[in-house]
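Following: one structure in structure tokens, then a few remarks.
With one protein chain withheld, the remaining protein chains of the complex are depicted in position.
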Amino acid sequence: MKIKFFDLGFKEAVALLALSVVALTLLLVYNMATYAMPAIQKFGLHFLSTTTWDPVKEIFGALPFIYGTIISSALALLIAVPVSLGIAIYLAELAPAWIREPLSFLIELLAAIPSVVYGLWGIFVLAPFLRQDVQPFLAKYFGFLPLFQGNFYGVGMLTAGIILSIMIIPTISSVSREVFLVVPFSQREAALALGATRWETIRLGVLKYARAGILGAVILGMGRALGETMAVTMVIGNRPEISASLFAPSYTMASVIANEFTEATGDLFLSALIEIGLVLFFVTLVLNIAARALIWQVSGKMKGEIRE
Amino acid sequence: MNIYKKRQIVNKLMCALAFLCAIFTLVPLISIFGYVLSKGITSINLDFFINLPKPVGEPGGGMGNAIVGTIILIGLSCLWAIPVGVFGGVYLAEFGNNKLAATVRFTADVLNGIPSIVIGVFAYTLFVLPMKSFSAVSGAFALGIIMIPTIMRTTEEMLRMVPRTLREAALALGISQFRMIVSIALKTALPGILTGILLAIARIAGETAPLLFTAFGNSFWHQSLGQPIAALPLQIFAYAISPFDDWHRQAWAGAFVLIFIVFLISFISRFIIGLRYKFPASR
Partner (left out) sequence: MEERVRILDLNAYFGNIQALKNINIAVKEKMVTAIIGPSGCGKSTFIRCINRLHEVVPGAKVSGKVLLDGRDIYSSGIDSIEIRQKIGMVFQKPNPFPVLSIYDNVAAGLKLNGIKKKDYLDEIVEQALRMCALWDEVKDKLNASGVSLSGGQQQRLCIARALAVKPEVILFDEPCSALDPISTGKIEELLFQLRQKYTIIIVTHNMQQAARVSDYTAFFLMGELIEFGKTQDIFTKPEDTRTEAYITGRFG
């Protein structure tokens, strides 16, 4: 009888624990919405289009942070997507068997490095390198573009974009690689039989077939980049200004929360920061769902197991 | 044969480019490891491990409390995240072919994709505001949320891999489902589940953002769970952005220790999973 009792309660008990996950998530949304409400009510939609961030006058506009987040992530994707595809193609289609394991292991290592260590390296290695070697070069030869004008300090949008790209490369390349492996071999054979070279076979038989999945991988990477906090905070300069130049310092949504949360004087200030967090939450939510739908399209089943 | 030569050249070029991408990505990896190793190892000494942070200028400062703090935070997080994650995974694997389970899985994926700073904000609203204080508890709550999706997913996967025949044999012997799951399925899947837990721990050991306004950091040894507590990543962050060379030096040392811990845990987890395949599940 004791056994039966346990049996009866057991299923319900584990179900309850599983449901707690759902409860927690709902609570998260509820809490954040509640605390963000003062700011939402006060600023409405203008919150997303105002550039003023004045804690003293209690006027808060999130545009500089939205701008900083978008541009740094866009820059990161610009660099990371081609490189990640190159890696995925190399590992899935070109590399000899003995290189695959060690090389993919090393690239996975990049994903295991904590964000704060990236930031540390960014401040003391990447930023000086950019300031001394790269940015002068860019200013000299490409200074006619507004992208590369103005003073450079090493820290700024460019540095943040570069560090973000390194951090999302493992994500995009490993998901892409898994998608490539799902492409049936008959597709490659079809291209080969037409006389395609190795690269043409990959282009025609693999990339085209997998393009929805590749897009999914890219969107996953994008979601990652948008939410990345520490490394970006440490190298972006943390100035809420909108500038066309990549050399200029900037500020992202995650960074402003990280930096100013504990200094927030007044409820409205805190509320504005939490509202920014809410925006971040919904944006990453939408991106994650879109990414999974796309990947599922190619692989035919919910790849919840794809490591991110 | 002009067109063929041209296509072959493009072919060789693109293949070389793909190879270069892979190699090029190793550069930052080597750079980061190189700097952390070289700059960190020179600053590691006994002081570092057993001393508290000292004001600038005073020699012999360390991160002893931060290391202990991280261990405490990990322990606390595991305390609540492991039961929820493992048993949640049990539910999904054993009873989970319905809409409810699908919702749980979806939600776990959502939770997994939330930026960790947002989770920190959540923990702040739930714990720090009512308690009117930063605390280890709030930090452990935030870290636990980050752990749960990974543990749940791995547990479910590993349980599903337990052969059906094993389960049916147990049930046919008259063992109740509860005992079957606990004594047999879980035991069989244990190495894989452990791996999932260790990987989750490796991930949260390095997390900084969610601790910024929950655990908050502390210059002293841990006193009470309801008080702010130091953590290794927080200390590294604080020192890195400071203007003092000595603190920078210690930041590298901290990074060295942190990376060492994270990779040690990862390797142990791989080792466990390796053992699993050497000694198959059937006994």
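Worth pointing out:
Just so it is clear, A and B label the chains in written order, and each chain counts residues from 1 on its own.
Going forward, contacts are C-beta pairs under 8 Å (C-beta built on N, C-alpha and C of every residue); 3 or more make two chains touch, one makes a residue touch a chain.
Not measured: the values here are computed from a predicted model.
The absent chain, not drawn in this view, touches the displayed chains A, B throughout the complex. The omitted chain makes contact with just one of the residues A:26, A:145 or A:194: A:194.
Across A:13, A:182, A:204 or A:242, the residue that sits in touch with the chain not pictured is A:204. Seen across the whole complex, the unshown chain contacts chain A at 97, 184, 186-187, 189-197, 200, 204-205, 208-209, 211.
Although one chain is not displayed, its contacts with chain B can still be listed: residues 1, 3-4, 6-8.
Throughout what follows, only the chains that are shown with their structure count from here on.
In the complex of the two chains, the chain B residues touching chain A come out as 7-8, 10-11, 14-15, 17-22, 24-26, 28-29, 31-32, 35-36, 83-84, 87-88, 90-92, 94-96, 100-101, 103-105, 107-119, 121-122, 124-126, 145, 148-149, 152-153, 157, 176-179, 181, 202, 205-209, 212-213, 216, 233, 236-237, 240-241, 248, 251-252, 255, 258-259, 262-263, 266. The touching residues of chain A, counted against chain B in their complex, run 3-4, 6-7, 10-11, 13-15, 17-22, 24-25, 27-28, 31-32, 34-35, 82-87, 89-91, 94-95, 103, 106-107, 109-110, 112-121, 123-125, 166, 169, 197-200, 223, 226-230, 234, 254, 257-258, 261-262, 273-274, 277, 280-281, 284-285, 287-288, 292, 302, 304-305, 308.
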